[in-house]
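Notes follow the structure.
A single protein chain has been removed from this complex, and every other one stays in its place.
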Amino acid sequence: MASVSLTVNGQAVSGEVEDRTLLVQFIRENLRLTGTHVGCDTSQCGACVVHVDGKAVKSCTMLAAQADGTAVTTIEGLANSDLHPMQTAFKENHGLQCGFCTPGMIMSAVDMVNRLGSDLDEKTVRSELEGNICRCTGYHNIVKAIQDGASKM
Amino acid sequence: MYNTNYQRVSSTDEATAAMDAAEDGKYVSGGQTLIPTMKQRLAAPSDLIDLRHIDAMKGITVDGNQVTIGAATSHAEVANSAELCEVCPSICNLASHIGDPHVRNMGTIGGSVANNDPAADYPAAMMALNAQIMTNKRTIDTDDFFTGMFETALEEDEIITAVTFPAPAKAAYAKFPNPASRYAMAGVFVAKLKNGMARVGVTGAGSDGVFRHEAMEEALKSDWSVDAIAGAQVDEGDMLSDIHGDGAYRANLVKVMAKRAVEASQ
Partner (left out) sequence: MSEGIGARVLRKEDKRFITGKGKYTDDVRNEHQCYAAFVRSPHAHAKVKGINKSAAEAMEGVSAVLDGHQLTGDGIGNIICGWMIHSKDGTPMKMGAWSALATDTVRYVGDAVAVVVADTPENAKTAAEAVEVDYEELHAVVSAVDALGDSAPQIHPEAEGNLIYDWEIGEKDATEEAIAGAAYVCEMEITNNRLAPNPMEPRSAVATFDESEDHYTLYTTSQNPHVARLVLSAFYQVAPEHKLRVIAPDVGGGFGAKIYIYPEEIVCLWASMKTRKSVKWTSDRTEAFLTDAHGRDHVSTAKMGFDANNKIVGFQIDTIANLGAYMSLFSSSVPTYLYATLLSGQYNIENIHCNVRTVYTNTTPVDAYRGAGRPEACYLIERVMETAARELGVDPAQLRRQNFIEEFPHQTPVIMAYDAGDFSTNQDAAMQATDYAGFEARRSEAAARGKLRGIGMSCYIEACGIAPSAAVGSLGAGVGLWESAEVRVNPVGTVEILTGSHAHGQGHETTFSQLIADRFGLPTDNVQVVHGDTDKVQFGMGTYGSRSGAVGMSAIVKALDKVEAKAKKIAAHMLEADEGDIVIEDGEVKVAGTDKKLGWHEICLGAYTAHNLPEGMEPGLKEGAFYDPANFTFPAGTYICEVEIDPDTGTTEIVQFAASDDFGTIINPMIVEGQVHGGIAQGVGQALLEQAVYDDSGQLITGSYMDYAMPRADDLPSYKVSHESTICPNNPLGIKGCGEAGAIGSPPAVINAITNAIGNNDLSMPATPAKVWAAIQAAEMKQAAE
């Protein structure tokens, strides 16, 4: 068993977990923050993206024990109050349908802006979304939402 | 995933001691290949020894013409290093196209080189840049390091601590991604070294993993131009063949990517 202590969405949390526990399992099952999703087994779909120490990672490809001592932000903790501008942009641009990939998309989008700034062209956004798969929207409105959200961050 | 015993170490000595004590241990760095493999129950190490917190294995140094990249340096750090980009932009560019942004935040150069996945990007660069692989025990020339698909010269408990290479006069990497996995179906790293040599590392395409294309090297040594390699032959029999492309297609991609890399080299 591994003892893990980390900060999740600003709150100190700790737990005793099996060493094999993935960060996403810790978030979903131990903390019951179920906004972070699992959509594939091969680290490609990006439904599980969270921020670890400010950087986007796939929480299905990291052990909870590896995250010991870090600060994690999930979709539930993205906004301080009300909505984050990127969340609002996804709604206003109809950037989601079934909602399953959406938390990962939004977390990736915020990370994208953090890294590349707010003036994102379409080609950049599309290329930066390599690690996030959506089956519903055809990406058209996700791209628009990210550009819009970026400009408002 | 089968159960495992996770251990975080802060020095290579601690790491090797943990490895020697483990029944069937494995080192993990970024874990972007190993953890998915464990999730699929295709790997079941008794112990997972995490090298990512060994300070001595982190960071990038440029000493005159010599570049050294700590093994625990992430792809994102390589991609974004201004200092490195100054002397060897091609390796930064390569790193910026490994996996996706999330993978690049976790995956490390040491892990990639040690794993020697036949479709990984770094091995092609190591070959072309005539890098040396530094371990906790010795320094290994790249030509002696990669010994076949997923095979390297590393001993059981040996740890890559850094890779080092002289900044090239000119270099570039061109990759054609697999439409599904986005790993390289053919990735060609070309380098014109300051000692006058030309080296060409090819990943993704070969049926025996990463390899050097010596005929292209020969041609580029005397004439660093696209035209010089226009007639280069790639034996389709030596190429991988699968649902994404047969040997003839991959052989074509190697030629096309080589030309594009030479064209883009700076």
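Annotations for the structure displayed:
The letters A and B name the chains in turn, as written, and every chain counts its residues from 1.
Operating definition for what follows: contacts are C-beta pairs under 8 Å (C-beta built on N, C-alpha and C of every residue); 3 or more make two chains touch, one makes a residue touch a chain.
Just so you know, these numbers come straight off a predicted model, no measurement behind them.
When you scan A:8, A:45 or A:113 for touch with the missing chain, the hit is A:45.
Contact with the chain not shown here comes from a single listed residue; of B:6, B:27, B:176 or B:211, that residue is B:176. For chain B, the residues touching the absent chain in the complete assembly are 1-3, 40-41, 176, 179-181, 243-246, 248-249, 252-253, 256.
Looking at chain A, the residues touching the absent chain are 18, 20, 28-29, 32-42, 44-45, 47, 74-76, 79, 83, 87-88, 90-92, 94, 96-103, 106, 122-123, 125-127, 129-130, 132-143.
Keep this in mind: only the chains that are shown with their structure count from here on.
The geometric centre of chain A is 28 Å away from that of chain B, both derived from CA atoms. Interface residues of chain B, counted against chain A in their complex, comprise 1-6, 8, 31-32, 35-36, 38-40, 48, 50, 52, 76, 99-103, 105-106, 181-182. Listing the residues of chain A that touch chain B in their complex gives 2, 18-20, 22, 41-44, 46, 49, 52, 55-58, 60-63, 65-66, 68, 108, 111-112, 115, 128, 130-132.
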